[in-house]
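Inspection log for the structure reproduced underneath, given as structure tokens.
Yeah, one chain of the complex is gone here, protein chain that is, but the others are all in their spots.
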Amino acid sequence: MIDDYREAAPLEIHDLTVAYQKKPVLYGIDLEVPKGSLVGIVGPNGAGKSTLIKTIMGLVPIGSGWIKIFGKSFKKAITRVGYVPQRESVDWDFPVNVLDVVLMGRYGRLGLLKKPSKDDKDIAMACLEKVKMSPYANRQIANLSGGQQQRVFLARALAQESDLYFMDEPFAGVDAATETAIIEILQELKNRGKTLLVVHHDLPTAKQYFDRLLLLNMRLVAFGPTEEIFTMENLQKTYGGRLTILSDVAVERNLGVKVD
Amino acid sequence: MFFQSNLHAAKIGELTETSVFEQALRFLSLKDPAVRIAVLGSIFLGINCGLLGSFIVVRKLALVGDALSHAVLPGVALGFMWNMTKDPIAIFVGATIAGLIGVTAVNLIKDTTKIKEDSVLGMVLAGFYGVGIVLLTMIQNLPFGNKSGLDKFLFGQAAALSVSDIQLIGSITLLCLIIVYFFYKEFLVISFDFSFAQSTGIPAKAFHYLLMLLLTFSVVVALQAVGVVLVSALLITPAATAYLLTDRMHRMLFLAALFGMLSGLTGAFLSFLGNDLPTGPFMVVAASSLFIAAFLFGPRYGLIPKFLKRKNQSYQIEVENTLKAIYQVLEKNNFKEEGVLFDKLAEHRNESIVDTENQINKILKMGCATLNENENSDSNYFKQKLISLTPTGWTRACEIVRNHRLWELYLTNEAQYAADHVHEDAEIIEHVLGDDTVRKLEKMLNFPTRDPHGKLIPGLKYLEDNGTHNSKSAVTQI
Partner (left out) sequence: MIENFIPPFNFNDIFIEPWTYGFESYIWIFLMGFFVNAACGLVGNFIILRRMALVGDAISHSLLPGIALAFILSSSRSTTVIVIGAISAGLLTTIFIEYIYKTSRVKADAAIGIVFSTFFAIGVILITMYADHVDLDADCVLYGEIGFIPFDERASFAGINLGPIPVVRMAGVTIVVLLLINLFYKELLVTSFDVGLANSLGINTNLFHYGLMAVLSVVIVSAFESVGAILVIAMLIFPGATASLISHRLPITLGLSLFLSILYSLIGVHLAIWLNCSIAGAMVVVAGLIFTGVWLFNPTNGLIKKMGLTRKLTK
């Protein structure tokens, strides 16, 4: 069997349902992302795009179903996963400079009690160079523009040297130059065989940027190569209003029979 | 050089040394003037703190109350220095000013630095308290310092309240009641949505500061009875208890005042029983006990009712699943049989006869089924007994099957799920669909009769027309 020699898919999701409090839910998601793809996760507000990523990262509890990363649980595959959260998710007044933040990407590899070495610092600097932020290495993070902050996050993800990346709205509120810079890096990572899932909210550019799209509106509407998926019909299904009953029931379901 | 004062947590019961029972009687008879004053004080304070505490709890300002209660300490000391006596008015004025400076300092530091709110509150709380301690220890170390009385502000002593203290507490309580009564709707709207309140032309900021002023008043008058450290508990705990029990603001105000009163009285009573027992801590423990009771047993949000509800629900689910299984076995035979045999049901559910028997006993108890001898069978062995659904049981079974199949249909038709992916989800959802949702689903799906697998969906209309189950009614429906 050829399959035995092939590595497990970077991301495999089976029948995933997530419902928490009264926030967006995911319903019966089934998905297998092939290696080396640059996937745009697209859908209207409240479609559960961020929830999907957070669930994969173990930040939101799974209602039912399972997720596998390179054929393993998230905990076991953790060193192969890189994460770029939404920019607002951290406190930008935090007393660290740009290089400190990028170095954090190396912490997972270092393990307990080890300090970042010269090599780690060199890698972090190289990653900063890639996002054209090396002149700002010693700057306090509060004194950066939105686009610069996003580049720092990207550099940190690069420093993680992962095989599978999750990025939550990396293009939100950034300038055009940053947007181009980010997409170039994403392309480069993809060409090096990395797998990337990127939450994105702008339809026209989604078609341009990603080679695969994941259309999401609580349930998985469609997933596949962009040219096949980007159809009027699919988009209407995705953006054609929320399935109100689905979200009502998800709340009832969560309150009623909690599936722990 | 090194000073030590006899600062004991305050207590009421230094009056006599009698048995606990006699002490209790004495308290309840209200014979002693000290007891009467303590009781009156506790009632006023409870009402006062409960009312204002409710607003700060719903506005998530609970710890502003805490910071405020510590911030008044330097004011108390300065008020005392004014003429070296425990003059209630001077202390009241000093403490109010210090409290307001504290609140303003919190806002100022928060607005002009990047320091987060929690740290700011901590700094103001402990910093002002430090100043207060310095002033208090200075007073205590003065040769002519009136040493009695001031330490009471730290732990509180309800019995040390004087008649003039009670007059002050009473008037402040009355003032708070009047203001809250007349401006209830303004306080309500600024608590719920501050910027909306501003947009409607209500002077929201003015009401905010009015609330802070009243809060400071309450803290200051409560100080003597409860003490600086624990006064915030009297603001927060009764209000949080009320918050667990009701969803309406005016009821919350009433309950919080009631709980505050109860805590105050219980605290005063308990500290009277023993000889060496402080008042403030007992009030707090009483308030916390009420909170724990509400936390555990509150009908709406209590842990135990929630737990029981969940347990009850899983019982319901088991019953419903049994009914559904019976329906499915009947359906297999095109509803030709009057009932279902035990072993057939066990086989269908892929479980042991004993398990099935347990489940059947549950539905028998609920009057959803009857157990009959099987006419066709020679044996009396219970495996061969026939389970027949009663009209109620039949209706419930149909409802559950309908919910399941409607949901499968909804997922395939509306949410574009593959037909082989919907069963698992429907297994859960069937138990939680409410009548309203079912009606909406039926309408949206245009009153369907077949699920994605081609099976019959027992319709609502059908359920209403036919209470009984027999092969004919089911078949004619098809």
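Per-chain residue numbering starts at 1, and chain names A and B are given in the order in which the chains are listed.
Throughout what follows, contacts are C-beta pairs under 8 Å (C-beta built on N, C-alpha and C of every residue); 3 or more make two chains touch, one makes a residue touch a chain.
Source: prediction; values computed, not measured.
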Touch with the omitted chain, as defined above, among B:79, B:264 or B:278: B:278
Residue in contact with the excluded chain [from A:112, A:176 or A:232]: A:112
Absent-chain interface as seen on chain B, which is shown: 1-5, 7-9, 11, 57, 60-63, 65-66, 70, 81-84, 109, 112-116, 118-123, 125-127, 129-139, 141-142, 151, 154-155, 229-230, 232-233, 235-237, 239-240, 243-244, 274, 276-278, 280-282, 284-285, 288, 291, 295, 301, 303
Chain A residues that touch the omitted chain in the full complex: 54, 57-59, 75, 78-79, 81-83, 85, 89-91, 94-97, 100-101, 103-104, 107-108, 110, 112-113, 115-116, 140, 142, 156, 160
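One rule holds for everything that comes next: only the chains that are shown with their structure count from here on.
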In the complex, chain B residues that touch chain A: 114, 310, 313-314, 317, 407, 410-411, 414-417, 421-422, 424-425, 428-429, 431-434, 437, 440-441, 444
Of chain A, residues touching chain B in the complex: 15, 17, 27-28, 30, 64, 93, 142, 218-219, 221, 237, 243, 245-246, 248-249, 252-253, 256-259
